[in-house]
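Here's the structure, in structure tokens; my notes come after.
The complex appears here without one of its protein chains, the remainder shown in place.
So, chain A:
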Amino acid sequence: MDKCYHCGDNCSNTAITHLDKVFCCNGCKTVFDILQENDLSYYYNLDESPGTSPSLNEAKFNFLENEAIVERLLEFNEQDTQVVSFIIPSIHCSSCIWVLENLSKIDASVKNTQVNFPEKSIRITYNSEQLSLKNLVVLLCRIGYEPSISLDDFEKKEKKVDRSLIYKLGVAGFAFGNIMFLSFPEYFEVNEFWLEKFKYIFRWLMFAFSLPVVFYSGRDYFISAYKGLRSKILNIDVPIAIGISVLFIRSTAEIIFDLGTGFFDSLAGLIFFLLLGRFFQQKTYAFLSFERDYKSYFPIAVTRIFQDPEKSTSEEQAQIYDLKTGDRILIRNSELIPVDSILIKGSALIDYSFVTGEAEPVAKRSGDKLFAGGKQQAGIIELEVIKPVEQSYLTQLWSNEIFSKTKQSNFQSLTDRISKKFTIGILSIAFIATLFWMIADPSKALNVFTAVLIVACPCAIALAAPFTLGNLLRIFGRHKLYIKDTSVIEQMSHIDTVVFDKTGTLTSNTKNLISYEGITLTEQEITLLTSTLRASNHPLSRSLYKMLQENDIETLDEFEEEIGKGISGTINQDSIRIGSFDFVESSNPTEDKLATKENYKRTEVHISSNNTYKGCYIFYNQYRNGIQEIFDRLKQHAEIIILSGDNDGEKRHLEELLPKDTQLLFNQKPKDKLEYIKQLQKLGRKVMMVGDGLNDSGALAQSNVGIVISENINVFSPACDGILDASRFKDLYDFVKLSRKGVSVIKWSFLFSLFYNIIGLLFAITGNLAPVVAAILMPLSSISIVIFTTVATNILGRKLMIKKAKT
């Protein structure tokens, strides 16, 4: 089968051949033409089939005609220069960068474009007198780069990038290097004439360099230690802060009283390595956001209708926040309903799968209440707003306190737990050793006391967790599990209960497993059925048509669609009715009811031909690949629970898939899910929630680890701790296992660093800790810990990869 020259998709029977190249659709061909006409066909030489099929729904961006909205979106706006930034999810290769940065070749009113690849964003400078923002967006859409503009973009947030860690690291590294040079001469040359003369200036220079390191770079450790002590926790920063201050005070005292060179290089090195660990721990996925709420799912504006007294109607694009109770709004096919409202006109078929977890679109009649967040699947509908957006049913969920709390506050990490014992141990060793020397040789007592505190500074322990978890974070990322921060991995290793959502998580969003029950249809009936289905836009019709599209199609003489009930079609003398049982049967009420009431929760499409009941097509959820395997493996380590917002129509099917005695709960509202997880946690469970939609967001926030499954990581996913690419769903257990192994790597490194500490303590207790010993021992322990953790996690990660290659 041919691959599309533009987007690389398989071309089915609809392939278009144009200029010796094959395209899967007209959209792709058009993009090719646009690029060709503008001398940009080099696009296809950079990467193979780099394109994306353009979406043709340009009416979607009508709201960009509203001046107030445009004003909010623009970053800079003066006379003929406008600057705007967009997120373009489809940016994925170097061809994308090239063509977008050459946008001015397609339209001269674009002055300059700059792509930020990791963020998948573009910054465009253009002239709004020649090109309106809407046309600019339409231009991008036409070449297959549709920007995503949501309610979230509307609230101008000053993006504050916190670069203080880089500054601190820079200061520490700069001082570390310089102090090393200045301290070297005294390590190697003793009593040399010139050195004796200049060593004082060297020492004071080192002192000067160490000041910003201690008081700027190392500031966080003092603050954290103070906070820990105030809340009566001996965290790892307490011994570090003690170590830093003792190092600084003793070194300063040494150079003041000309006792020695001090430990300035160890001091700067210690802080530098610690900060390096923090830096490594921070791995951010610029193109992902873990903090999204409904705002990035909602559009900025909708069409509002005004009814003048003179009976003429006018439309305008109104901002979502401006909508008031009583306003009339217009929702087109595949648009989102942004506010709770009442259906006034038109037939609504609302897909709530993302909001409530119900798999089936719901048909509504005028007068029915529609909740915000649903997606219209049929034609145009007119609605009356009953609540402003902030008070709607969906957005209310975000007022729950769980969304304002930071999750990790009550989690005690492994490092924190060990540091308590460690600190107490070190302090007692220091006091005992001092006591001993007080009796044996009082002149050495202070020396020993400070030496113990210096050498025991838990640099290596503090580095073990950041480097292990930071590296795991990157390995997970390579395997398409994107984790928010390192503490999530540690939490993940404690999981004993895994809660799954059903719709969209265990199943893909569309039901496309179809089976037929009833009297076999004749060929003619199938032709009629296929032709009738072709005319309908209902999602079920479309998936059924997809299955039957190989069959012949004839032109219908008559076609009728009753929204929410079914469709009927006629060719010559034959007629067919397709739809709900009541719809199909109403034509022939005396017929024996074949379907039993028990089956009403299944998704069925009934067929009757010439008023004779034939049978029904049954739609099943398509479960993700390897679901049984993952359940079987998970159940050995964790309890599995299913919380579904859908009805229990699939219960029996699910029970077959799941291990025995798995709890299955259906018809769970978003709030119920949240409460359920809270109850589990009260029982001491560590819960991992795996979900996908807005309906899970409460549960995701409440759980210890909230993972979102996403078919396409670029599209919206609710706030969570991690985003897992759907293709890697079957490896979920491997990730949990890897996190557990990671924690044991940390434990091994603790042992390892304890060993270094014991060596150091031997020097310290005997009163022989020379600066050069500290200068060797400290970096050596830090570096070996870094190497050990990195190598160990990489080996563990590779095992995960090898298994992948086998399957």
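Observations on the model:
We take it that a contact is a pair of C-beta atoms (placed from the backbone, for glycine too) under 8 Å apart; a residue touches a chain by one contact, two chains touch by 3 or more; residues count from 1.
Throughout what follows, contacts and distances are computed from a predicted model.
Of the candidates "Molybdopterin converting factor subunit 1", "Ammonium transporter", "ABC transmembrane type-1 domain-containing protein" or "Cbb3-type cytochrome oxidase assembly protein CcoS", the chain left out of this view carries the UniProt protein name "Cbb3-type cytochrome oxidase assembly protein CcoS".
Only one of the listed residues, A:L40, A:L330 or A:L657, touches the absent chain: A:L40.
Interface note: of A:F174, A:Y321 or A:F559, the residue touching the hidden chain in the full complex is A:F174.
Note that of A:E119, A:E384, A:E525 or A:D672, the residue touching the chain absent from this view is A:E119. Contact with the omitted chain, checked across A:H6, A:K60, A:R142 or A:K364, is made by A:R142.
The set of chain A residues touching the chain not shown comprises 26-27, 30, 33-34, 36-42, 45, 56, 94, 97-98, 101-102, 105-109, 114-119, 135, 139, 142, 161, 163, 166-167, 170-171, 174, 178, 194, 197-198, 201, 205.
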